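Take a look at the structure below.
Missing here: one protein chain of the complex. Every other protein chain is in place.
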Amino acid sequence: MKTAVIEFPGSNCDHDAYEWPLRLFGKPPERIWYTSRDLKKADLVIIPGGFSYGDYLRCGAMAARSPVMEEVKAHAERGGYVLGICNGFQILCESGFLPGALLKNRTLSFLCREVVLRCETADSPFTGALQKGSLMRVPIAHGDGNYYCDEKTLRRLLGEERVAFRYVSPEGRVCDEWNFNGSMDAIAGILSENRRVLGMMPHPERASEALLGSSDGAAVLRSAAKAIDEKNGAAKNG
Amino acid sequence: MKARVHVFLKEGVLDPQGKAVANALKTLGFEEILSVRQGKFFDIETSLLPKEGSEERLREYCKKLLANPVIENFKVEVVEP
Amino acid sequence: MKARVHVFLKEGVLDPQGKAVANALKTLGFEEILSVRQGKFFDIETSLLPKEGSEERLREYCKKLLANPVIENFKVEVVEP
Partner (left out) sequence: MVEPKVTVELAAAHGLNAEEWARLCTILGRVPTYPELGIFSVMWSEHCSYKSSRIHLKKFPTSGPLVLQGPGENAGVVDIGDGWAVCFKMESHNHPSYIEPYQGAATGVGGILRDVFTMGARPIANLNALAFGQPSHPKTPHLIKGVVAGIGDYGNCIGVPTVGGQVFFHPCYDGNILVNAFTLGLLRADKIFRGYASGAGNPVFYVGSKTGRDGIHGATMASAEFSDQTEQKRPTVQVGDPFTEKLLLEACLELMEQDAIVGIQDMGAAGLTSSSFEMAGRAGSGIRMELDKVPMRETGMTPYEILLSESQERMLIVAKKGSEEKVKKVFSKWGLDAVSIGEVTETGRAEIFWHGEKVVDMPVAPVSDQAPMYDRPRKQPSGYEEQRRLDLSALPDFRDPEDALMRMMGCPNLSSRRWVYTQYDQSVRTNTVFGPGSDAALVRIKGTKKAVAMSLDVNPRYCHLDPYEGSRLAVAEAARNIACTGAKPLAITDCLNFGNPERDHVMWEFAASVEGLSSACRELETPVVSGNVSFYNETNGEGIFPTPAVGMVGLLDDVDMRVPSSFQELGDVVILLGRTRGHLGGSEYLSLIHNIEKGTPPPLDGAKEKTLIELLQLLAKERLAHSMHDCSEGGLMVAVAECCFRPRGDDLGASISLQARGKRLDGLLFGEDATRVVASCSPESAQRIFDLARERGVEATPIGTVIPEKLALLIDGQPMATVSISELRARWEAGFPSLVSRL
């Protein structure tokens, strides 16, 4: 799997996203500056978290309209894989890849803490290595992670099983108390129609080392690697 | 040309900030408050001369950047010739 | 009574958001942009009937909560009777 990390002015989780594949597979991703139009033939494009353009105006609004995003769109339309984390998720929503929007946390404050996520579908390149219903501990760090979409869209997301992760209690129950940012239906991450684009608010790349408290997040990237390598293998052999 | 653009949340999209402000005002003793909705506005100076069509241009700004159609509506006005 | 309150940064106070928005609009091809200043507005519904004195009441809201006198000014208007 060849990965690329997009860097926007103000991105600040780009280092973390860069080191993620490096730590897990020893393979450094390509770094792609927001003005570039060359995704360096990456299979998986990671849109990192962290305050592109300072989160001014609306989180992800300005990044969504930068040149490189047109290439990412083309990449996705070609069936390429895209993972948007935190600000990356906001950018994907702002640029219309994924439905809905991320509103201010219901606390009206920035929230950084470990949350418990429940995998809602194993049927995606990013969750293939996970069991449906399995739990992971991953940190959130955002001021605007309160997922919102209209009724129609929600029904569609549910119908097509495109909710990838939900915020749950340590026992695995959806409940208001553990849905810190107030997301609709406790949604923490959603998939595109072709399931190859995932946007999620929590930070799996920050939870991929026991030293830092949890390595549960590694499964997301490992799943993607497996899915992509199999596909590429199949392509070669087929 | 000077213009002012208002961007506000669509009906039905909940506005936690506005709600918080309303509650805060009530606790401050302004019991008459029924509801508050919060929005953003932009005062924009451009080198264009106002003519008919100006507003279309302003709407462009909104569609391209200032407003998120999923949750927001907008209103544009040319402020002073 | 319905009212609209605008809260905006005092002249001379740096507006990082406005600055960023202006640059973004320019890079999107709107070269005519000279400057953008961003502000907030509040659409307020109250159980009071508009009378003279209403605006004074609105100013109270601003002084007590809506505006930060150190860096912001405000403008109040009664929208519709």
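Lettered A, B and C in written order, each chain numbered from 1.
Everything that follows uses one rule, which is that a contact is a pair of C-beta atoms (placed from the backbone, for glycine too) under 8 Å apart; a residue touches a chain by one contact, two chains touch by 3 or more.
Predicted model, so just to flag it, every value in this text is computed and none were measured.
S.K.: Which residue, A:58, A:118, A:166 or A:206, contacts the hidden chain when the whole complex is considered?
M.R.: Residue touching the absent chain, from the options given: A:206.
S.K.: Could you please point out the subunit A residues that touch the chain left off the display?
M.R.: Contacting residues on subunit A, toward the hidden partner: 9-10, 12-13, 15-16, 19, 50-51, 53-56, 109-114, 139, 141, 143, 170, 203, 205-206, 209, 211-213.
S.K.: Contacts of subunit C with the missing chain: which residues?
M.R.: Against the missing chain, subunit C presents residues 9-16, 19-20, 23, 68, 70-71.
Just so it is clear, only the chains that are shown with their structure count from here on.
S.K.: Which whole number of Å gives the spacing of the CA centres of subunit A and subunit C?
M.R.: Roughly 35 Å separates the two chain centres.
S.K.: Taking each chain's centre as the mean position of its Cα atoms, how many Å separate subunit A from subunit B?
M.R.: 30
S.K.: Could you say which residues in subunit B touch two or more other chains, in rising order?
M.R.: Subunit B, residues with two or more chain partners: 64-66.
S.K.: Residues touching two or more other chains, restricted to subunit A: which are they?
M.R.: Subunit A, residues with two or more chain partners: 57, 62, 65.
S.K.: What residues on subunit B touch subunit C, complex-wise?
M.R.: Those in contact with subunit C are residues 6, 8, 18, 21, 24-25, 28, 30, 32-48, 57, 60-61, 64-66.
S.K.: Looking at the complex, which residues from subunit A come into contact with subunit C?
M.R.: Residues 53-54, 56-57, 62, 65-66.
S.K.: With touch defined as at the start, can you tell me which subunit A residues reach subunit B in the complex?
M.R.: 57-58, 61-62, 65, 93-94, 99-101, 103-104, 106, 108, 146, 148-150, 182
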